[in-house]
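The complex is shown incomplete by one protein chain, all other protein chains being positioned as in the whole.
What follows is subunit A.
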Amino acid sequence: MDPPTELLTEQEAAVYDRQIRVWGVDAQRKLSKARVLVVGMSGVIAETCKNIVLAGVGSLTLVDDSKLTLEASAANFLIQFDELEGQGITLAEACAASLRDYNPMVQVKAEAGSIQNKPDSFFGNFDAIILGRSSISLRKHVNELCRKQGHRIGFYSVDCRGTCGSLFVDLKSHSYVSKRAKDDKDARHELTYPSLEEALSVPWKSFPKRTSKLLFALRCLEDFEHAEGRQPGHVSSQDLPALLAFWKSACEAQKVAENLVSEPLFQRLLGSGSSELPPVCAILGGIVGQELIKAMSGKGEPLRNYFFFDAADGKGIIEMVAPK
């Protein structure tokens, strides 16, 4: 049994009126208790933060100690232009200031320091963690820490590579309410999620034929960056021959045909380098935002467990990747 309904304040009722009509007061109350951590203030993370702050999460903590540069503001509208001149303010601090302004009812703070150096206990302070562009090893590490905590921590990792975007979700186990089609009554559902490690271990050969090409292309690119000792996104068109060779051996190891991914897709991913296409950030940030809202409020069916978007064909595709 849920506790008796707490009333929303007059201000909450007025500002959140239109969305309460979508997900209800109960969901809004749960959302307003969620503590969210985001790491890496990229364009897609800026979009995500805007969406969840407007929706009214309880608190949002930003981690990104990097400096304000023109490049950092390319797809990030949370950075005011005049701040670029200023010294001594971090990207997280600049973004937090804008977000507080969007919705004074949400506690937004910038957490200093690098995510790699945070003690394990730090992660226990949150109900959801969203990683922006980050190495595959950091993602696995944080995902494992999330799964070890006493309470459920929703894990999201999201990245926009030029015209392409991807999202991974691990809610461990999740129960939610949704309306049944036959009688419009609320029904409870249970979902389980594989960890990132488990999802990555699924052999390529076992994937259905129509699986999104982006899944394979992005994995190959990330493994390539890791093997070459690059920062994620630090690639260019000149890497194409090396990447294709890397792809060839990956296909041999996985026992799949090389034409699983076409060369132009690799060209396009490499050509984007570290840049993000703003409309793709908006789309991806919208999806992450709504997924987080569903997970934190327990209302509506969250996606399981990958989402891919490619501006070239305009498709937004969900893939379920789990060991058999």
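Please note the rule applied: a contact is a pair of C-beta atoms (placed from the backbone, for glycine too) under 8 Å apart; a residue touches a chain by one contact, two chains touch by 3 or more; residues count from 1.
Note that in this section contacts and distances are computed from a predicted model.
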Per UniProt, the name of the complex member that is left out, chosen from "ABC transporter domain-containing protein", "Dolichol-phosphate mannosyltransferase subunit 1", "Translation machinery-associated protein 20" or "SUMO-activating enzyme subunit": "SUMO-activating enzyme subunit"
Touch with the omitted chain, as defined above, among A:K30, A:K50, A:R139 or A:H174: A:K50
Contact partner of the left-out chain, one of A:R21, A:K209 or A:K324: A:R21
Candidates A:D186, A:E258 or A:E301 - the one touching the absent chain: A:E301
Absent-chain contact - pick from A:E93, A:D127, A:E225 or A:E319: A:E319
Residues of subunit A in contact with the chain not shown: 5, 7, 10, 13-22, 25, 43, 47, 50-51, 54-56, 73-75, 77-82, 101-103, 162-163, 262, 264-265, 267-268, 271-272, 275, 277-283, 285-287, 289-290, 293, 300-301, 303, 307, 309-319
